[in-house]
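Rather than the whole complex, this shows some of its chains in their spots.
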């Protein structure tokens, strides 16, 4: 009955409270990023890099990945160009064909099931994609409409290569342009999109990563939106400036209360496993699989956070 | 053209403005509940009952149902354990196999179509399920994602046994845990989920029953959220304390204005039927099926409320 537990342990959760974009063609910024202690550093070949600099970005990223550059415990992800751009094939070849592929890849603007299929087929061709954490971005009306079928397809198909749909990112700027919305102070116009993204991502046991806060000098606004995103169930936020890393880490850390609950539940489960009892009960309640998975996920995230801060 | 009317009358609407949970293993609380005049008393075998007390709950509920206990006009429902718990089979056998099955059954945590299929197959085996009002609970990201296909399947399949998908309950606590949300004062983080639940339920002509208000001493908060839920289209609320029954009844009663509209429309329809005219017109407008169904539903609820209060 509880064999799902092993699988869960094998795929330890990676915190991505701050996913920091760094232009892939800017070696100085990349080296700076390695000192910022962000949960995830995302080396960008897409929107942060002008068309004329794409090749430099590919080479710089390859170089950094294959060199002895230490990322000091940060996860390293690479954001390739969108499938629809026609450039993703070259990006993927460059990133996954190297000797040190990154542990995660971000694919922006996944709008349709066909794009997801192309992506899965392409990844299959590379040894470096095995065990990879795939992160997709939803950035259009069409992408939001198709999010369920896209996640459904990917989370199933990636198992073939032992990879994982690890997170879904909400790209608010492109999404607003796609639906013709303009941002208000309350952010009310994005409630449907953000909450749907969280719901779909969580239904597939993926993380949900919230929108960028463009005005990096507005720390109050950043904190307000981070708290709001965390309350909605987002597990992290895209950040574009070093000053946003620490407040994102703070806002998206699981609360002490949640961590205690998770720790105690897992201890009870382990004790129960040793005793070989039938049903697993915690605080008088029968514990079901989702609750145990949740506890393990929270514990895993909390442990990873503690390790990173040592 | 209007033969749908007969079916509607056959399945008179039952008000469930307050759905009061009572632990199935607590005979004292059950007897107390029969005096509270709640629209619906839900005898619980699930979360309100610890694992060690499940058998006592099953026996107590059987006993109460088969005895001459009067519920004074309250509907009696039984909440079984979730399909995924492995305990639902035993619960259903106990509840539906008895000589006095309850008129309604609440099934929590219906997350997938497979669970709905298992449920429909299981119900089919019992004579006591014929004519039953089934109430499902949506309590996870997955359940919300699958709500449409689950309701679609059940509302069609239950016809085979002359039963009815009567209501969908939103279980906010488990849902929040499932998506990793934390509750704010405004409740903004649940807008998507609650409004989707209302929309899907109503599309299948089922009632929508809103979340529990845990802090039963906070009457102001209870009233605020009840009013908000009613404004959103919820038809009732889960309640966990006797003091919440009356304010729930008040908040979710159809307004006088709505009842007048419904009463007049139905009178006009009846008059028109007698006169054998072609198209049915009310206040200068052609009345379509949904409007008539709506009016009949409101009238039926209003009449039931009046009967209960006599």
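First chain written, first letter: the chains are A and B, and each begins at residue 1.
FYI, a contact is a pair of C-beta atoms (placed from the backbone, for glycine too) under 8 Å apart; a residue touches a chain by one contact, two chains touch by 3 or more.
Not measured: the values here are computed from a predicted model.
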In total, how many copies belong to the whole complex of which 2 are placed?
3
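Here, only the chains that are shown with their structure count from here on.
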Report, in whole Å, the distance between the mean C-alpha point of chain A and the mean C-alpha point of chain B.
38
If we count contacts the way the header does, which residues on chain A are in touch with chain B in the complex?
1, 148, 191-192, 195-196, 198-203, 228, 230-235, 255, 279, 281, 284-286, 288-291, 294
Touching chain A in the complex, chain B uses residues 47, 50-52, 81-82, 84-87, 109, 140-142, 144-145, 176-184, 188-189, 191-193
